[in-house]
Each structure stands twice: as C-alpha cells, then as structure tokens.
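Have a look at the structure below before the remarks.
Removed from the display is one protein chain of the complex; every other protein chain stays in position.
Note that the chains take the letters A and B in the order they are written out, and that residue 1 is the start of every chain.
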Amino acid sequence: MTAVEPQMPTTDERSPVDAVEVGTTATKVVAGRSRIPWRFLGGRAAFYIFTLWAALTINFFLPRMMKGDAVSQYLSRNRNVSPEAADALRSLLGLDTDKTLFQQYLDYWALLLRGDLGVSLLHGLRPVTEVVSQALPWTIGLVGFATIVSFAIGTIGGAVIGWRRGSRLEALIPITTFLSTIPYFWLGLLAIAVFSVNLGWFPIGKAYGVGMVPGWNLEFIGQVIVHGTLPAATIVIASLGGWMLGMRNMMLTVLDEDYITVAQAKGMPNQRVLWRYAARNAVLPQIQSFALSIGFIVGGTIVMEMVFSYPGVGKLLLDATNAKDYALMQGVFLVITLSVLVANILADIAYAFLDPRTRQTEA
Amino acid sequence: MSTLEVKSVTKVYNVRGAGQLKALDDVSFTLTSGRTIGLVGQSGSGKSTIAKILTQLETPTSGEVLLDGTPIPRRGRGLRTYRQQLRMVFQDPFASLNPYHSIRYHLERPLRLDAVVPKSETEAEVRRLLERVRLVPDAVIDRRPHELSGGQRQRVAIARALASRPKILVADEPVSMLDVSIRLGVLNLLADLQREEGLGVLYITHDLATARHFSDEIMVLNQGRIVEHGPADDVILRPQDPYTQELRAASPDPERFFADTRGGAR
Partner (left out) sequence: MTTTEKAGRRQASAPDTFLIRTSGTGTGGERQSFWAKLASAFAMFRNGKSIAGLAILAFFVLVAIFADVLAPFSPTAIDNSARLQPPSAAHWLGTTHIGEDVLSQVIHGTRGVIVVGFLAALIATVIAITVGVIAGYLSGWKSEALSALTNVFLVIPGLPLIIIVAAMFEDPPLVLIAAVLGLTGWAWGARVLRAQTMSLRNRDFVQAAKANGEPLRRIITVEMLPNLMALIAASFVGTVTAAILGLTTLSYIGVIPVTTYNWGTILNWASAQGAFGQNQWWWYLPPGLCIAAIGVALSLINFGIDEYVNPRLRSAGERARAMKKKGLNVNDAVTAVRTTDAAAAAAETKK
C-alpha cells in the first residue's frame, strides 16, 4: 500500500524503541498489573529538563534583546525600589553590563533558584512571584476545567460519530469545525454581546462580583461559577471541533482493522467493541495531541482573559505588556512555560500507562 | 568472468534493551559468473542481511567481501564501480518501485547514473531492456507502478537491475509475493537472462522446490550459520545436516504422501 498516512504522527514515533524489535525480543507475557516504564519516563524527563533549560535561557535573553534605554528608563522610574530589589532587577533585565554575559547568566540562575523574579512596577512594587501566584490559580482553574471538559466531550463524541458512520451525526463535524475556526476572542465577544448585554443571563466579566472578598464560602464560589460559565463555555465550544475530528478520523482507521472484525465475529456486544476495543486504541494519538496542544490552549486562554477581564496570568501578561513592566512580563512568561511543561509531563505519564507498548519495553 | 567471495562475514546488531542479535555468523561462499547459488532459510535466518551486506546497505561487523580479488570500497569511485557490478532484485514488487515515477524514469536513472550508454541512446536502451524482460515497451513505459500487475512490476525490477549491465545479481525472494501461477514465468526469465548475460546469481528463497529448480548449488542458512552447502540435487536428495532434513521433510511431496498412505517403504 503506497498511500501516505493521515496527518497524525504515528504512535511509534513517540516511544523510543522500535516496535518491531520489541515484538521480536519481548517473549514474556506481562502480568496484568501495570509496571512503571522507567526507561521511557527517563528519556522524557531528560527531554523536559533540556526544554526547561532552553525556556529559561530564552527568558534570560528576552529583555536583553530590547533596546537598552527602555529598560533603564524603567528602572529610573522606580525610585522607591530597595537596593536588593534593584540589584535583582538589574540582573534579570540585563542592565549589569559591567559583568560578562556568562556572569550575568549565573546571577540570573541564582535569582531563579532563590525564587526571586524581581518586583512589579505595575502592582505597587510587590514581588513578581507574589503577583503571579495570585493570578495563576484562576487561569489553571479556568483552562484546566474547560480543556478537560472539551477533550472529554470531543473524544466521546468523536468516538460515537466514528462508530455510527454515515448517520446524521456526521453533520456535527463540519459544525464544530466551523466553530473552531472562529477566533476565540470573537466568539467570546459575541457571547458577551448576546448573553450578557442582551439577555443578561451572565455578568459581563471578571471572576467574581465587584466588592466581594475572596474566601471559601458558598456565596463566593457561586459567584465564581456564574462568572466563569461564559468564558469556560466559549473555550469548550471553540476547541471541541479539533478533538472531535481527530477522534472520528482515528476511529474510522481503527474500525477498519481486522481485530475489530474478529471481536465482532466472536459475538462481543457492540458497546463493548466500541469502547473497550476501538475507542481505547483510537484515543492514544488523541492524548499525544492533547499534550502537544497545551501550548496552543494557553495562548487562546490569554486572549480569553482579556475579553472577559478574567484575573488570570494572561491578563497579567497583557497588562504588563501595555505598561512595559518588563520584570512582570518575564516572570509571567516563565510561569506559563513551566506550567505547560508540567502539563506535558502529566500527559506523558498518562500516555505511558495507557500504551501497552511502552510498558512492554520493560519486560 | 567475475568472482564474488564472501569470507567469514559476521553481522551483529545491537538491539536497544535486549542485548545483541547475531544475524550472520561466519558466512563464507564464492559466487562466479554463470552459476546460480540458492540460499535457503526460514524467516529470520539472516538471508536478507546477506543481501543488504552485498549491496552495501549494511556493513559486516567482521569478515570481508571481495569482488575479483579486491575488497569492496566504502566510498568514492570504487564504490560506484562496485555498485554497478552487483545489483539486487527486491522481494516486494509493490514496494520496490516509487509510486510517483513512471517506468521509463525507473529505467532511465541507472542508465544515467552509470553512463551505460550515450545520452541520445537512453530511450532506445530503455525499450531494449523492457523487451529483454518480455514486456511490451509501449504498453508499460509511461505507466506508473500501481497500473501494472505484480508480475509486470517484478519484471520491471529485474530490468532495472540489469540496466547497469552487472556481473552479479542478488535476487532476494523475487517471486515470494507473486501469484503461484506466474512464479515459474518470472523464474524462467531469470534463468534465461542468467544464461544469456553470463551472470552470477544469488537466489535467496525459503522455498526448497524453486531453489532446486533454479540453482546449481544450494546453501542452507540456519540462524545465521551455513549448515549445508553443496550441489543442488545432492543437498535436496541426500541432505546431511539434520536441519536440512527437517526442511525437506516439511515441504509437501506427493510421492512421499502416497508412499506413506500405501504403507510402502520409503
């Protein structure tokens, strides 16, 4: 067969061992209990450490690429900065040109390891770490919740649509794809225009009502849910199409395989074939896509926060950009990159447990 | 007259996480023009590894391969000359031709690469090659591989191998993926070409019957080692090695079948 494979990267690419080799050398049967695939995770851990280093180094060079006078203007604006903080800012932003670049690099790492990211001009000279850590939970909550919901609905929906080939459900694919080509922010603005301004069902923005004090009480949580519904719903609708399409395509490919026919011929009930045979194999590339798209999801969320004035790291980044608060910009970028890395690691762990081939290499 | 000598070739693969895999263990033989050696073995015995080593797609871990007394060069003009002298026919007719190129392109490339004929004669030479493999040139020359049948594709692969006028031909299971009814046709074509061109042919197969039909000598390969090597009829009718005896016993033989059912002595 000389047809080119569909656009999904094959699962073989991800595992570090050639599946053919595994097939000829693994002769023992692995017990039902899942073993921890150390070698696979070790390889991935090495990659993530490298990526972390690369991200931090990019972070190091970012302010140094900017025009020098802008940065020193920035520092000259804050007269009230304490000497230690001023030193930290100089190291972070590359103003200590009396030191060699390598020495600056080492100072930068020292600061990072101490957890000192400088102070934020925009937020009354509070430490950047404090400002960011206040905003981070909002973003993670919103993005995490919406993405998981979207992934779940999209994957299950895609599996069902793929199973019921040729049915009227197929119409959902072009609809959801159309929705996912609409830019996030426009969809969000439309949602506000329709649901908040005209219908008044939801508040216009922010995470909770004005004047409320954050706390673990029912009223506050209720406000959070009400304010968060529209942004979350927008993210879900906009990203649904991608998951659904990918899952449906994988299902169609998997359903053509012979082992599905064998399962059906054995008399297995259709529901079981659909979920435990077909969907379980089709979902593996989806998890890979999920891990890879986390970076894109973060990008979309940034815009979403701006549209809804949601107090997350995205809005923080945009405010910092507009105010030219370089230390905050750098800090937010760092935190975002770290979060994406952590999410990728979690997805990799999930994938390692789900894909029997990676488990088997340890046999 | 050309002679290909394989001397004590060993090939070891390193498999990540599972140690080493010895594909070939101290293999030696000599192939001269005009003779056919059949290399018989099961899947995984190392047959294809020998083919890859001979065509320089792999290098032996130890041992050497000599063509006319000189070792195969690793690169440069010497390697080019060697490649022109030894050509391979692959097993899978569906995979050995590039689906995007026409048959004409497949045959033109080796002619151009090795400058076999002057440029003006390329088209004529392509047609001549197609006729030699008993294909009608006009019918196939502009087609793409997927428009031809398996047998036709394999003939094109043979023509491509012959384009550079080699002295040695390595045929790696050339008929295994063809319909049984056309296998004999392709094998007979190979026999005719071998006779007419005076080629030395290494015929790799898992099928004892065609090996006997086609080869002068037979080598039996078991897990990378040659366990038997002799004239074809001797190896088939009077096998010495137990592995060869098992192989022979495993292949269907109508006379034996009837002898058994009649209860007659073998």
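Convention: contacts are C-beta pairs under 8 Å (C-beta built on N, C-alpha and C of every residue); 3 or more make two chains touch, one makes a residue touch a chain.
Just so it is clear, the structure is predicted and the values come from calculations on it, not from any experiment.
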Neighbouring displayed chains - absent chain, whole complex: A, B
Per the touch definition above, residue among B:Leu97, B:Leu129 or B:Ile168 touching the missing chain: B:Leu97
Residue in contact with the excluded chain [from A:Tyr108, A:Trp163 or A:Phe290]: A:Trp163
Absent-chain contact - pick from B:Pro110, B:Gly224 or B:Pro239: B:Pro110
Option from A:Leu189, A:Val226 or A:Ile349 whose C-beta touches the chain left out: A:Leu189
Residues belonging to chain B that touch the chain removed from view: 34, 36, 55-57, 79-80, 83-84, 87-88, 90-92, 95-102, 104, 109-110, 113-114, 134-139, 141-143, 147-149, 151-152, 155, 157, 160, 164, 181-182, 184-186, 188-189, 191-192, 194-195, 213-214, 216, 232-233
On chain A, residues whose C-beta touches the chain left out of the figure: 2-10, 12-13, 47, 50-51, 54-55, 58, 62, 65-67, 163-167, 170, 177-178, 181-186, 189-190, 192-193, 197-198, 204, 249, 252-253, 255-256, 261, 264-265, 270, 292, 295-296, 298-300, 302-303, 306, 317-318, 321-322, 324, 329, 332-333, 336-337, 340-341, 344
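The working rule: only the chains that are shown with their structure count from here on.
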Separation of mean Cα positions, chain B and chain A [Å, integer]: 53
